[in-house]
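Structure record follows, encoded as structure tokens.
All protein chains but one are shown in place.
Order as written gives the chain letters A and B; numbering starts at 1 within each chain.
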Amino acid sequence: MRYALTLYRWELEKLTAQWRVRAVFGVAVLAPWLFVAALRLQDAVPADTLFGRWVHLTGFATPLVVLVFTTQYALPLLISLVAGDIFAAEDRYGTWKTLLTRSAGRGAVFAGKALAAGTYTVVFVGLLACSSLAAGVVVLGHQPLVGLSGTLIGGGAATGLVLAAWASVLPAALGFAALAMLCSIATRNGPAGIIIPTMVGLLMQLASFVNGVDPLRHLLLTANFEAWHGFFTADRYYQPLVTSAVLSAMYLMSCLGIGYLLLHRRDFTEG
Amino acid sequence: MVKRFGAVRALDTVELRVTPGTVHGLLGPNGAGKTTLLRMLLGLVRPDSGTVRVLGERVVPHRAPTGVAGFVESPRFYPYLSAQANLDLLAGLDGRHASVDTVDELLARVGLAGRGADQVSGFSFGMRQRLGLAAALLREPRLLILDEPANGLDPAGMRDMRALVRELAEDGRTVLLSSHLMAEVEQVCQDVTILSAGSVAYHGTLDALRDRAPAPAHHLRTSDDAAAGAAARGRVGIEVEPHRHGGLAVRAETADLDDYLLALAGAGVTVRALAQTSTSLEQLFLAATGEDG
Partner (left out) sequence: MRRTLVLLLGLVSLAAGCGGPGITGATLAGSLGPTFRNMYRLQQRLLGDTDQSTADNAWARCFRGGAVKPGVTAVPGSTHNSGSGAGPGWTCLVHWPAPDGHTQTLGYEVSVQPDGCYTAQGPSGYVGQQNIRTPDGTTVPNPLYEFDGCFTT
């Protein structure tokens, strides 16, 4: 346990020392401001995105539009950029033997890295949420938000609901982080650890648009990305969130379990 | 214990008896199983059957044994971190804290004084070897495992490294030094194990090995090889045969060789070139591992 925490601290240090991580965090902070600046400069609205119609009416629509965009296209990729490389990086640098010839066991190494990848995921989602909320409210105003039943949601409630909506995608975000870590361990290759979960995410997103696969739809990790819609209706409903959070937890635990076994059994004969 | 890679038996029941406080050489041609053995001792590789015991304790598969530190093949570090940060990290993984003073002292000892704040990405191969030794010493091991530690070092660096290894053994540490260079082993080791095709070909002191060694080999060119060959016939302690690159291959101890050369001069044969091609231990090493000299 003590070693896992030491490892965790060092993994965070290693992550923040890499330009890639700094760049992703920079994008998370800056991109929403560029988005609202673009909205200010023109009349067109992303009308086919939920809440996209209302972007000029209230700044609270901005973080929700960003949430829809991010979860549909970018989130698995942005998570895998770190989580899909966190184990394979040791193969690239040849540092497994350096790491594993000390007193900390493989379990501690695994736990430290998994915790660091999870922390990165939560921090990234949190940064993007806060930055897009701030950008929307500061640049476009804090007028009430038009909910999904047509009712108006006042500023205080809207802030809470927007943050809850962002928080509600964390289970699947962590599920994708675990999938990326599994790919990272199994392929021992950073690019593969990044590309495979990204493709899986896009395929799942595609499958969720297809009609007639309803039972299958509930088994997709991406179902969690839509669970927040129920927060914005007059009669709020949380059942999709509960279902998808349970499913995400199952993905998370199986990916981490298999990943740990693979790492535990690996013979380090090279590097 | 046995380790297989596919159908290949990489190692088969190897026993090393290493006297505490000495430097023990591990020799063998590429593919003899040196690296696999070292990786097993460090807990990186699990035997297919049997157990590995080191310092009196069974090595739990895939766990670094306590009291053992070192590196196999070239040591590797995080290039984007400083030498100091790399060592801090590794100390943390041993449950220790490496103060700046400790690290500075260690770096000075391995010849990296004042380089602690530099990123490892700017380090040369040889500097990484030195840092690898520092990282191993940080663990304060009783058994230090060094795989080709002089690799990538310039002649002065090699001399320093060998002196340091001897010094470490004098401090009471046991060093297992793997090398493919007999000359290196001759300079620093008291005992030696020669591995060949996954099993022990020789295990014992260097002195005992020398006693068993054939005479050093030389390459001799003369004005008249046929006459020189004839002059050797009947002499004790000398073997002469045609060398594959022309001239003569001569195996003899120094005293016998001197006598032979005087005899050649007496017979009117002049010596045009004489070069030692391998020392006696290299001869033995090659013989023991079945490689052609």
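Everything that follows uses one rule, which is that a contact is a pair of C-beta atoms (placed from the backbone, for glycine too) under 8 Å apart; a residue touches a chain by one contact, two chains touch by 3 or more.
Note that the coordinates shown come from a computational prediction; the quantities given were computed from them, not determined experimentally.
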Could you tell me which shown chains are touched by the chain that is not displayed?
-> A
Considering the complete complex, of A:V45, A:L163 or A:I195, the missing chain is touched by A:V45
Residue of A:R40, A:R92 or A:H218 in touch with the missing chain, whole complex considered = A:H218
Among listed residues A:A37, A:A234 or A:L261, the absent chain is touched only by A:A234
Per the touch rule stated above, subunit A touches the missing chain via residues 43, 45, 47-48, 50-51, 53-54, 56-57, 146, 148-152, 208-209, 211-212, 214-215, 217-219, 223, 226, 229-230, 232-234, 237, 239-240, 242-243, 246-247, 250
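Basically, only the chains that are shown with their structure count from here on.
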Between subunit B and subunit A, distance of the C-alpha-averaged centres to the nearest whole Å = 50
Along subunit B, where are the residues that touch subunit A in the complex?
-> 5, 36, 39, 42-46, 62-64, 66, 68-73, 75-81, 85, 89-90, 92-95, 135, 139
Could you pull out which subunit A residues touch subunit B in their complex?
-> 2-3, 6-7, 9-10, 13-14, 17-18, 93-106, 264-269, 271
